[in-house]
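Here the complex is missing one protein chain, while the rest keep their positions.
Showing subunit A:
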């Protein structure tokens, strides 16, 4: 380890010397991680941009022709891209809002003191441990026609939906994909929101109680505003994840019935159709979309969070 070679002579007596040693050490300690991330993130993205400007196919290996922005123009003019774009945002909007509402409710529940809270916390956390592919398979088995739990129970109760081929129709397939995501990742949102909930001071509630506020009033006027930073943070993490969605539609529908996400479309062009240039252009477009959304989030929610921070101080 090269780090060990830092001269031990820089004694504690000279503070400025220690400062310099510290900065040097800090640089050496962070450099390996930064170099790995730069090599494996920045270089490939640069290469992806280059590939996206070329007509390049694995079928005709080695043959590549510079075509400028043609791949992007084709992608942006195609129905497939906008369909995938719309589906991804529909999925993200539905699943993230459900996860935030359910997550907040779960967090409030986990914050209550009652016998069995530890059990509840463990149970709630279990879906987090399941890998996404397995979660997709689990939900697939539940919605199988004739043999699935949900379809059987719906039929037995005489409710509609029992004889629906859930994964064979756009709206229903989307619903199953959203449910599978909500099931697996609500615990994550709940834990972030719970952490935010636990810092709201007891005095705040006592003051509200003295003022004669009802439980609902307390929740709307005190808990929710103070919880906003935690909820926004959960929303950011979950939205970024949802916009990159791949595993769930891949396993549940293989992208059929209009459930293809942006990442899936790029993957299909790249791996199945062997169109490296087009696939790269689509992956760069996906990347840009996620970037733009994260910048918008930080602009709006970031200021939001700072305001709340000021109020609390």
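The definition used in the following text is that a residue touches a chain if its C-beta (ideal position, glycine included) is under 8 Å from a C-beta of that chain, and two chains touch if they have at least 3 such contacts; residues count from 1.
What we mean here is this: contacts and distances are computed from a predicted model.
The unshown chain of the complex is recorded in UniProt as "ABC-type sugar transport system, permease component", chosen from "NrfD/PsrC family molybdoenzyme membrane anchor subunit", "Sulfur oxidation c-type cytochrome SoxX", "NADH-quinone oxidoreductase 51 kDa subunit F" or "ABC-type sugar transport system, permease component". Which of A:78, A:144 or A:218 touches the hidden chain is settled by the complete complex: it is A:144. Here the missing chain is touched by one residue of A:29, A:69 or A:165, and it is A:29.
Listed here are the subunit A residues that touch the chain not shown: 3-4, 6, 8, 10-12, 18-19, 21-23, 25-30, 32-34, 36-37, 40-41, 44-45, 47-48, 51, 56, 58, 105-106, 109, 111-116, 120-135, 137-142, 144, 146-149, 151-152, 183, 188, 191-192, 194-196, 198-199, 201-202, 205-206, 229-230, 233-234, 236-237, 240, 243-244, 246-247, 250-251, 262-263, 266-267, 270-271, 276, 279-280, 283-284, 286-287, 290-291, 294, 298, 301-302, 305-306, 308-309, 312-313.
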